[in-house]
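Only one protein chain is missing from this complex, and each of the others stays in its spot.
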């Protein structure tokens, strides 16, 4: 078996397994959320199939697509060799175009997650950034979690909105207006961690603001927290 | 075994199993919620028995009734053949009359669910529609989730209130005033999905409104989301 | 084995098992809640031991006490026969005096439950009755859930406050001020059901009131709901 086939098997395993973190932390109901991972060194990604319940997911059902979201089950290498694998008879997630756009335009990103987690989506519905008032937010997000534009599914406008918003932010999470959070990471696991932490801070800051105003943390301290967490602590 | 007996066994299995989705998503406590399914092609439905805990439900306990909610354990076909099955020694859910009214009056409906899920019921207690401010609501509900009239149990007034409200709405969910949500679908699974999504959007919009006003989505965009989800995506 | 020994074994089994409903519905944390049951026909009750984790409870650990809360491991019958059983080397719950007072003063009560469930306790901390604005409340509580007096542990004042409040109410639940709910029933299972429903309606009415005023249900309709549920439906 080629190294590419091994890599695809490993990423499928990991992407499949990580969906259990979305249900564990109650970030998703029914089939409303998805994880993807890049196949490093190739114009390929792996993503959840559409409409399959989280309980029923298997690694073999994870769909391999190119970076335009088209399912692919073989490639021909520069030396003319064809490497192939089985794709399931399932469509990739209806959010595949948005994931693919991120991989095409952010080469440093190896994983993308989309959910409609309750508190993050509640901020998104008001079109409000989550202010950075927790040391945990300084660590993970290095500032506020920004809102991205309202965008309809069907073309690149969701993907474009994600990328344009994240380019100007330390945050690995963006709240797409009236829609919900998308998160990125160096691999699928890091993107899932960002989705979990995004909902956690969305909830904590919401609860705090229900009875008054959280105390601000000054920007130099946020920068110091973020720098330490990314560099010294070695996220 | 006749095809009708096979169908009854299959619908009982499915209706029984789907109650586990109500507990998984915490839409119900104790025995306060129920799922039913139509037997296609017959004036029959299958519903949860009254007073049985969700943990203890078995397919054989699901009660087969006619479309007036009367338990039935045999029918005579046009050719004079009698087809029979076992019904449990249990009463059908005390909400059976409402389910039956829906099946009598909405022939396209194959499944009905009733819960008192917390956030949906909280909107129902204020008699307030849930505004459509999430793309997920546009997809699933095609507009606001409407409130139905206050109605007492005991006659057809709950069923009548459900049907009259849903006839004028894209939504598969209605919030019966001071009572709780009823949802419909092409089969029992679709009605359960609608119950799960109804509570999810009820909670998210509630949380969003706690700290301000969610941004509206204009009607043309809601129509576009709903149309795509029902047709292109193929719900 | 005598019939009394059989009854004690059965009530211990049931009281033990019912604690799992308190954790299932998240009405309790750590060891902060307890269930008791009367031994019918005797001046005896069975209650949770103090300080034991819910995971570790066994039927044999349930403490048999008299109706003043004193552990008892034998009685002498009118015919001079002594019937004995094993009691664990554990103290009964620190709330035993309150349970015992209820059994002494409300002969129709066969089960008592105490929790500090979040939403019910939040109403108790404000000293506010929960208004009857849900049909489910009409069914189960027949009106508002009343607040009882502030009372310190150590004598009969908690038990007295419970009994005086419930005597003037349809409700099987009372919210002891700044403390938490106590519920009663014809047996331990009914008291647990009342504790579950009390938290459910406490939460739903709380959530409803966060964004406005729930619509009232008029008293004749509440009376009709309660009457039907207690009599026709046969609680």
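Going in written order, the chains are labelled A, B and C, and every chain counts its residues from 1.
Keep in mind that, in the parts below, a contact is a pair of C-beta atoms (placed from the backbone, for glycine too) under 8 Å apart; a residue touches a chain by one contact, two chains touch by 3 or more.
If you're wondering where the values come from, they're calculated on a predicted model, not measured in any experiment.
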Determine which of the presented chains are touched by the chain that is not presented, and list them. A, C
Touching the absent chain when the full complex is considered, from C:48, C:104 or C:179: C:179
With the missing chain put back, one of C:25, C:101, C:119 or C:182 would touch it. Which one? C:119
Could you tell which one of A:5, A:58, A:76 or A:210 touches the chain left off the display? A:210
With respect to the chain omitted from the figure, which of A:2, A:53 or A:135 is a touching residue? A:135
Absent chain, residues of chain C that touch it: 29-30, 32, 94, 116, 118-119, 121-123, 125-128, 150, 152-154, 177-180, 206, 209-210
Would you write out the residues of chain A that touch the absent chain, in ascending order? 25, 133-136, 193, 196-197, 200, 203-205, 207-208, 210-215, 217, 221, 224-225, 228, 233
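As a working rule, only the chains that are shown with their structure count from here on.
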Taking the mean of all protein C-alpha atoms as the centre, the chain whose own C-alpha mean lies closest is B
Indicate the whole-number Å distance between the mean C-alpha point of chain B and the mean C-alpha point of chain C. 33
CA centroid of chain A to CA centroid of chain C, Å: 47
Can you list the residues of chain B that touch 2 or more other chains? 210
